[in-house]
Each structure stands twice: as C-alpha cells, then as structure tokens.
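In this view, the complex is presented without one of its protein chains, the others remaining in place.
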Amino acid sequence: MTEQVSSGAEAPVVSVRNLEVKLKRRSNVISAVNGISFDLKRGECLTVIGESGSGKSVMLRSLMGLLPSNAQITGEIKVDGHDVLRAGKQELMRLRGESVAMIFQEPSTALDPVFTIGDQIIETLIRHEGMSHKAASKRALELLELVAIPSAARRLKNYSHEISGGMRQRCVIALALACNPKVLLADEPTTALDATVQIQLLLLLRRLQSELNMAVIFVTHDMGVAAEISDKVAVMYAGRFVETGTTEDILLSPRQPYTQGLLNSTLHAGMRGQVLQGIKGAPPNLAELPAGCAFAPRCAFSDEGCLSWTPDATALGGSHYAACRRLADLPEFKPVR
Amino acid sequence: MSNTGTMQKLLDVQGLTKHFTIRGGILNRVEGAVKAVDGVSFSVNKGEILGIVGESGCGKSTLARLLMGLITPDSGTVTIGGQEMKMRGRSLVDLRRRMQMVFQDSHASFNPQRTILDAIAYAPRVHGKSKQQAEAEARDLLTRVGLQADRFAERYPMELSGGQRQRVNIARALALQPEILILDESVSALDKSVEAQILNLLQQLKAEFGLTYLFISHDLNVIEYLSDSVLVMYLGQVVERGPVQDVYSNPTHPYTKALLASKPSLDPRKRTTAAPIAGDPPSPINPPSGCRFRTRCLHAEAICGKRAPKLTAVGTEAHQVACLMNEPGSGHSKAAA
Partner (left out) sequence: MSVVSATASKASASQPRFPVLRRLLPETPTVIAMIALLLIVLMAVFAPWITTGEPYQGSALARLKPIGTPGHWLGTDEIGRDMWTRLAYGGRLSLIAGIAPVVLALIIGGGLGLYAGYAGGRANTIIMRVMDVFYAFPSVLLAVAVGAMAGSGLLNTVATLTIVFVPPFVRVTESVSTRIRHMDFIEAARATGIPTWRIILHHMLGNVAGPIVVYATSYASISLILSAGLSFLGLGVPPPAAEWGQMLNSLRQSIYIQPWLSALPGFMIFVTSMSLNVISDGLRNALDLKKQM
C-alpha cells in the first residue's frame, strides 16, 4: 500500500516497496512478509499492529538487515538514503546505530550483564562517533537524563541486574539514541512491562520522537498503545498490510473486517456483561498460506470469491486504505461501547 | 465482602502471610525478608468471580501458590465451605480436590513428551480412576472446552497454538471436578482475539459447572470485564477491595487511582498527557515501614511511616480501602477526626 509523497515535501526517511521475505527451512518455506510497501517521514510514528504469526517482527528486522541467512528477501528497502538490501557489511554496520536503531521486548537481554550501563553507552559512542572517552562520558550522562532516569550519574555505574525493568528499558532507549538515529524501530518494547511503567515509557517515546524529530516504527498487538503514540497505523495480517491510515482512521472508523474484529476483541470499560465477539479460528500457518485473502476463512463476511482473490488496497479517502474485496457490501461498523 | 442471604461464602482466607528470608554474607546471616504476602484476607462467595489485580512484586502469584499449597504459608487460615484446610497431608489432598489452578500458558505448562490426553487424564488416574474412565472423561472435557476429541487427544503440546493450549490447561484443571478455579494470568500471553474466545469459554464453563473463580491478572480491563469483586494488591498487601463497579468508578486508594489512570486511552483524540505515577513498582524486599505505598504517594505524611493502615469502609460496607486518609482518627491531615 503506497501513499503519495506530496510534492515539495521532505523525502521519506524510510521507503519500502513490495517487500517479500521468505524463510527457508528444512521441510518448508515460511512466507513471513508478502508484499509490503510504505513510506515514513522524519518525525512520524507508524504503529504496526499485528498478532502472533503476522510477520511483524520479521518485517521490522528486515529494515535493519537483521534477518538470518536462510531468508530470501525481494523488494526494496531504503533507509536514510541507504539501500538496505544491497548494502555491504560495512555499510550495514554504519547504518545500524547512525541511521536506524532498534529496541526489543526484553530489556534484560539487550544489555550486556558484565558491563556497566555507562560502559556500554560509552563504547557505542567511541566506536560510532569517534568520540574521546571524556566526551563520550559526558554524552552518556546527557542521554540518561534525556530518557528521564533519576540519579543519572549513579546509574552509569550500575549493572543491568541492579536496576528495575522500567529503568532498564530506558537505558536501552538511551543506548539506541546514542548515535542520533533518524529512525527508531521498536519491537513490542512495553509488552513485558507493568501498566504504570508502560504509560511512562510511552509518554517518553512520544516526547523523544518530537524533540529529536525521529521517525518511529512501533510494533505491537495493543490498540491502546497505538492510540497513545502513533500518527499512522498499519494493521498486519499474514504478512500483508490489510488496512493503513491515520490513527483516527483505524481506531475510530476501521473498514477491514480483521481490523474491526481486533477492535471488538479489545476489552475496555463498559463491556461488562456482553459476550465478546472475538474472531473465530486461529491465524494461518505462514508455511501454508491459502490462496486468495488470508483472512477469508475466518471472516464473517467472506464469500466464494474471497477465497481465490487476493485483494489490493482500495483508497478510502485521505491516507486511509483497506484491502478487502467486499468493502462496499460490509455493514456499517458499530464499535462495541 | 458483602454476604447476602442467598449467597454463601465458599472460600475464606484470613491473615495469609509468607515471608522469604534472605541470607547472605559469609556467616549466612539473615539479611532481610521478602515480604511476599503479608496478612491478606478476603472471601469469595459461591458462583462469584474475584479478581486480584496488581503489578510486579505485589505478591499475587505467590498468593495463588499459597492457596494451592504449593508453598507453605507462614501463618493464616484457608477455609473452604466452612472447613479449615491445613496445608499438609489429608487436608491438602481434600483442598486440591475442591480447588484447582489454571496456569499461564507458557511453553513449560505441559510435559512435551506426553499427549494432551495424558496431560488431562493422568491426575484422575493417580487418584484412583481406571484408565478407560479417566480417558473417556478427558475426551469429554476436551470437547467441552472447544477442542474436538478425535482430532486433538493424541496431539502433543507443541503442535497446538497458544489458545488451544490454554483450553487444555483449563480442561486439565477441571478434570478433578473442583468447585473453585484459580486462574493465574491465564489469558495474559494470548493474542487479543484469542483472549476473547477464552474469556467467553470461561464464562460458559462457569455456568455449566457451577464454578467459582479467583482471577489473577495485571490487566485492568480483563478484571473489569470478568470479575464481580476485585482485590487490589501492592507489595504483598490488600490496598483496596470491593465490588468491581464501585472500585473502578470510585477508586479511593492513591495507588488504585494511579493504576486505573495508567490504562492507555483507546481514543487517539484523548491521549494521556502525564504519567499518573513515576518510577517502577518496588521490590518486596524490606518494604517501607507503615504504609508501603508512602514512598510514591503524593499525599504521604510523617504519620504514614509510623502507622500501618487498616482496611476501612468507603461508602458501602463492601468497598474498603487501606489508607490513613480514610481512617478516622489516624492522625493524617486529610482523615476525619
């Protein structure tokens, strides 16, 4: 699903065209990403919403060239002017850290347990920016203060097991920001955190994004997270974007049946006493994708034609696109309130 | 908990306490204590769902294991149907007949080498049922939880999806025909659409089998949807409890207020502007004196460090909160004299 880049506006910092990723294994081939295209400008936040088995993590990792060697990738990925799929090792190493950085779900595994937090940030700065140790130490302190860690000077000397989960995730963010990346990729960074910590981190990311004018791609399964931080949302199912648009488009007036099903499954206040609608069935096996629309077997509105025809994106006005053959026949969506 | 004439108390817990001592140093001295669960009391009526909510370190998982007798409590009583349960020997066997636990779905919740039929049927066989009968009943249970017996009985756990495994988890717990089910984060690891299916199933089974639930979760929305009453835990203690509508619409304890305010908004037009509370949930090692929440509470005063608050009523008798501000004559400036 591509969007028109308005003339005269800034070129997008991330540009993906027809990305397809297949993971070859001994007995089968997993079609993790099946044709994804999008643009992202600096200062914009895109949230990719998908459940398990949607291919969202694979898609995110392909943007940094982090896929295993058994991955067959076609299409085009341009990040900050670099052609990621054709970049050599050196270029990729420069790209990671300077142009794009990633934060993961488990902060405890992102930090090396035998080095202090300060050491890890300083090492990155010396390596990538060529700073002196003194300058790097000063910058490390600034970074920890940027992510609102209290007593930052003391934290620099802590090891990762000495600090709490929320603090760790902030340190991971500080580490990721060390080299002023233009793009930040986040793979479910708040899923493992408590609610009170999650909201702090979401607000932090929102602030950092606007202060540093970073582009952010946030992968999550939580609609609430998307509502809080993103400008644009893409809903991913079986390796494709089934609906894209602004956050308001997707959360307030979704048109694709899967998106609607997801919203109806999301619990919120006032749903007490109602039978939950959910979505029947389970996500498809990415090694055995059906022909036609991947959601059709579970869709309440699908017909014969849906099983043999993979829908393209239909423009719905503005930047709102939905991939569904039967858009015109769908009843009006009444969100559960 | 209120006790109307028609409802009977099925489970009654008084003063349940468990401290883990930490030893350290060369002489293995006692250095401190993890006060995981400290004087927790509550009761559940037959057919009711009690939700227990809290963040990391609040002790809810320890509480679940104490109730099941997997950990021996230091003090306190557990009474089922008027009969006090001693956590050992004959009494423990009786307890486990009447109360069972559904675990969180993890890759470790089933023995990878045994079929799911064996997983369900083994415990009844150990307790004396014949192999044929146990397996026939297990097949019946599989169908009742939504998995066709002929398709799934001989499968292995790794062949099932998360939602399917969770259904088997529930079937395993029901195999011993308990009256009370403890559900410890049973839907937390599932995708939202699958979570909806399982919640519907739980409601259905409760009606079919006449069950009573103790639902433990960190997810405020799920608790609100499912529970009749709710217990809010912080650092091993109950800070607020009452009918779920009362607590959610009129949260009185500062922690409960902060927790409820931390839910991400689902409306992108009404985003959260400030985090309701700062910092991470603290660890239960050597908790603060007096009120354990005082170190993060905006209303804390000197008296809060000296006096531990008791549960006092808010409005109706059923809604109670443990806060000096609500305790007349406690010495807090906001309390009634």
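The letters A and B name the chains in turn, as written, and every chain counts its residues from 1.
The rule we apply is simple: contacts are C-beta pairs under 8 Å (C-beta built on N, C-alpha and C of every residue); 3 or more make two chains touch, one makes a residue touch a chain.
No experiment lies behind these values; they were computed from the predicted model shown.
Undergrad: Taking the full complex into account, find the residue in B:E31, B:E84, B:D140 or B:E159 that is in contact with the omitted chain.
TA: Here the residue in touch with the unshown chain is B:E159.
Undergrad: Of the residues A:S37, A:S52 or A:S137, which one touches the chain left out of the display?
TA: Residue touching the chain left out of view: A:S52.
Undergrad: What does the interface between subunit B and the hidden chain look like in terms of residue numbers?
TA: 65, 68-70, 92-93, 96-97, 100-101, 103-104, 106, 108-114, 119, 122-123, 126-127, 151, 154-156, 159-164, 172, 175-176
Here, only the chains that are shown with their structure count from here on.
Undergrad: Could you put a whole-Å number on the gap between the CA centroids of subunit A and subunit B?
TA: Chain centroid spacing, subunit A to subunit B, equals 32 Å.
Undergrad: In the complex of these two chains, what residues of subunit A are touching subunit B?
TA: So the residues of subunit A in touch with subunit B come to 51-52, 150, 164-167, 194-200, 202-203, 221-228, 230, 247-248, 251-252, 261-262, 264-269, 271-272, 275-280, 282-283.
Undergrad: Could you list, by residue number, the parts of subunit B that touch subunit A in their complex?
TA: 55-56, 161-164, 191-197, 199-200, 203, 218-222, 224-225, 244, 248, 258-259, 262-269, 271-272, 274-281, 283
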